[in-house]
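The complex appears here without one of its protein chains, the remainder shown in place.
Naming follows writing order (A, B and C), and every chain is counted from residue 1.
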Amino acid sequence: MNDLTASVRAFAEERDWQQFHTAKNLAMALAGEVGELLAEFQWLTPEQSDTVMDDPEAGARVRAEIGDVMIYLTRLADVLGIDLEEAALSKLDEVAQRYPVQQAKGSAAKR
Amino acid sequence: MNDLTASVRAFAEERDWQQFHTAKNLAMALAGEVGELLAEFQWLTPEQSDTVMDDPEAGARVRAEIGDVMIYLTRLADVLGIDLEEAALSKLDEVAQRYPVQQAKGSAAKR
Amino acid sequence: MNDLTASVRAFAEERDWQQFHTAKNLAMALAGEVGELLAEFQWLTPEQSDTVMDDPEAGARVRAEIGDVMIYLTRLADVLGIDLEEAALSKLDEVAQRYPVQQAKGSAAKR
Partner (left out) sequence: MNDLTASVRAFAEERDWQQFHTAKNLAMALAGEVGELLAEFQWLTPEQSDTVMDDPEAGARVRAEIGDVMIYLTRLADVLGIDLEEAALSKLDEVAQRYPVQQAKGSAAKR
């Protein structure tokens, strides 16, 4: 993770793009990329969506969009001083307590 | 990264939630969480957005939302068989070639 | 349409909220509300999504979220001086020319 954070930071600094990389702007850019990712799945059935990587062209587009999302998420976490993996693990702990295995099993209330 | 992927996968499997975790559904859940993240920044000026972590309450909410986004992005990449870090690094390479340092410096065309 | 635009404008002006209603902020607020709308559909099958209004609680939430989306879209169009209905109709004309009936019929390329 640290490698990726450093690479994305260097990429921005070499181009003098830090001036554009406020948290607000990066959150918008992240959302824009997620919108492009959604567009890959919007007309697929759930079953088709699960085999999208079998199609070379659609698979390459999905992989590239996921890369874009990860780039902006990494950059946003970096400018805010948040460790992405730690933030995810601590949130997962919190959700695990809210949805204990026995009660949550197979239920549709939250997944 | 592998730890997080494994933790999120175990979390889903223990609750029998794989049935809900199609790529299509996970992409929607990811977008829903990004929407909640946007809501934290929508009325802040760009300057205020950069110091959001100085506020204990807003900072905790932003960290939790970023955690949620990372959880669903990790899970989506896992069900599609995509390595998140590799996808981001290879996309970064591609973008670096499209925006060479000398031409892109400080320009507003793409950041 | 003019009634709604006027009502939303009056609502904002009475509360001195014009200062927060830049196009950038309103676009973010719109996206945040769309994220909440997505959350209503994310774990439903396509078939379940079509009958969501039969469930009184979920139906009321969906109606309220669609209301929120429409409020921010109306307000954004208003601050930009765009007529929503005209913008939609002229875009529909453009798309109709790009996807002539005979070629587009039932095809999955764009819907």
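The rule is short, and it goes like this: a residue touches a chain if its C-beta (ideal position, glycine included) is under 8 Å from a C-beta of that chain, and two chains touch if they have at least 3 such contacts.
Being a predicted model, the structure only gives us computed values, none of them experimental.
Visitor: For subunit C, which positions touch the chain that isn't shown here?
Guide: Missing-chain contacts on subunit C: residues 1, 3-4, 7-8, 11-12, 14-17, 19-25, 27-31, 34-35, 37-38, 40-41, 44-47, 49-50, 52-53, 62-64, 66-71, 73-74, 76-77, 79-82, 84-85, 87-92, 94-96, 99, 101, 104-106, 108, 111.
Visitor: Can you list where subunit A touches the absent chain?
Guide: For subunit A, the residues touching the absent chain are 20, 25, 28-29, 31-36, 38-39, 41-43.
Visitor: On subunit B, what residues meet the omitted chain?
Guide: Touch with the absent chain occurs at residues 24, 27-28, 31, 43, 45-46, 108, 111.
By our rule, only the chains that are shown with their structure count from here on.
Visitor: Suppose you list every residue number at the subunit B-subunit C interface; are over half of them used by both chains (same) or under half (different)?
Guide: At the contact between subunit B and subunit C, which are copies of one sequence, the residues are largely the same (over half shared).
Visitor: Which whole number of Å gives the spacing of the CA centres of subunit A and subunit B?
Guide: Measuring from centre to centre gives 3 Å for this pair.
Visitor: What residues in subunit C touch two or more of the other chains?
Guide: If we look for residues of subunit C contacting two or more partner chains, we find 28, 31, 43.
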